[in-house]
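After this line comes chain A, so read on.
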Amino acid sequence: MSMLSIENVTAGYVEEIDILRDVSLEVKEGAITGIIGANGAGKSTVLKTIFGFLHPRQGKIKFQGREIQNNLPYQMKEMGISYMLQEHSTFHDLSINDNLLLGAWTFRQDKKRVNRRMEEIYNFFPVLSERKAEKAGYLSGGLLRMLSVGKEIMSEPTLLMIDEPSVGLQPNIVTEIYDLLIKIAQQGTTILIVDQNIMKALEVSDYMYMLDMGEVKQGGPKEDFEEDIREMIKVSLMAE
Partner candidate 1 sequence: MSMGINFIYGIMKVINWSMGEFFMIGAFVQYILLTSFLGATYWYVGVVISALIVFFLGALVQRLLIKPMFVGIIEAKMEYATIVTIAMAIFLRNLAVLIGGPYIYTPPDYAGPTQILTLPISGNRLVALIGALFLLALFYYFIKKSWTGKAFQGVAQNRSGVQTAGVNVLKYDMLAFGIGTALAGAGGALLAPIFLVHPMCGLVPTVRGFEIIVIAGLGSIPGILVAGLTLGIAESLGSAFINPSFVDIYGFILLVIILSIKPYGLFGKAEREV
Partner candidate 2 sequence: MKIFTLKNIGMLVLLIVAVFLPFVISDYWCYVLTVAFFYTIMAASWNLLGGYTGQFSLGHHTFAMIGAYTSTLLMSKAGAPFWVSIPAGILLTIFISCALGILCLRVHGIYLALITWAFAEVVRNYFRLHYAFTGGDRGIDSPLIFGTMKPTPYYYLFLGITVFAIVLIAIIMRSRIGYYLRSIRDDSIAARSMGVDIVRYKIFAFIAASGIAGMAGAFYGHSIGLISPVMGDFNEMAMIIIFVVIGGMRTQAGPVVGAISVRYTMEILREYYEIRIVILTAIVILIMRFFNGGLMELFRRVKKWIRRDGEGPASAYQEP
């Protein structure tokens, strides 16, 4: 079952410069899909385009069968898509508690649900519950990343998109974060992950896409990638 499909999307920020060229990819329900590629390949742009920060010039984006390429970010969120930005998506001057609360924005009227979710998130991230009242600005990089994850899964999304979960983190925290992602996936959330950490992405994903210069170079089940990934990197370094 395909939950999200991108069909021949071309997009870019500035006129005449296409960052994505005729990109097509698919996200299967219940699976983890990874997008890898060198920097500048357009990975983050794919996510931005899906979430409506950027509208495609051509092509369609379908989510659960509905065309969404013209929606605005807040409408995406209401449809059940969450997006964890590569840069911080947290609020430095708000407490951890308030940061998470804002994650529940879409169903703020439903007090019971908000409380239930808050509790669940705190159970999920015991570290955060210990420091509830602290301002997010004082957290370390790793905790901040966890807070971002917490804020985005607060809304119980059907699809969670994550941009570079491990960038700039210490190795032991990186492992922790990926374990978390697997846990989230096991609870039934579909995940689309953009990652520079190719090995990690390979470890957790079920399907992979490799992007190069705004085009999909290769895509399919992760087994296709596993064997010759080192060779692929070398080739891409040396390629003409």
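In picking the candidates, the idea was that all candidates are chains of the complex that A comes from, given by their letters.
Observations on the model:
In this text, a contact is a pair of C-beta atoms (placed from the backbone, for glycine too) under 8 Å apart; a residue touches a chain by one contact, two chains touch by 3 or more; residues count from 1.
Remember, predicted model here, so these are calculated numbers, not experimental data.
Here chain A is shown alone, and of the candidates 1 or 2 it touches 1 within this complex. Chain A makes touch with candidate 1 in their complex at residues 51, 53, 72-74, 77-78, 82-85, 87-94, 98, 101-103, 105-106, 108, 151-152, 155.
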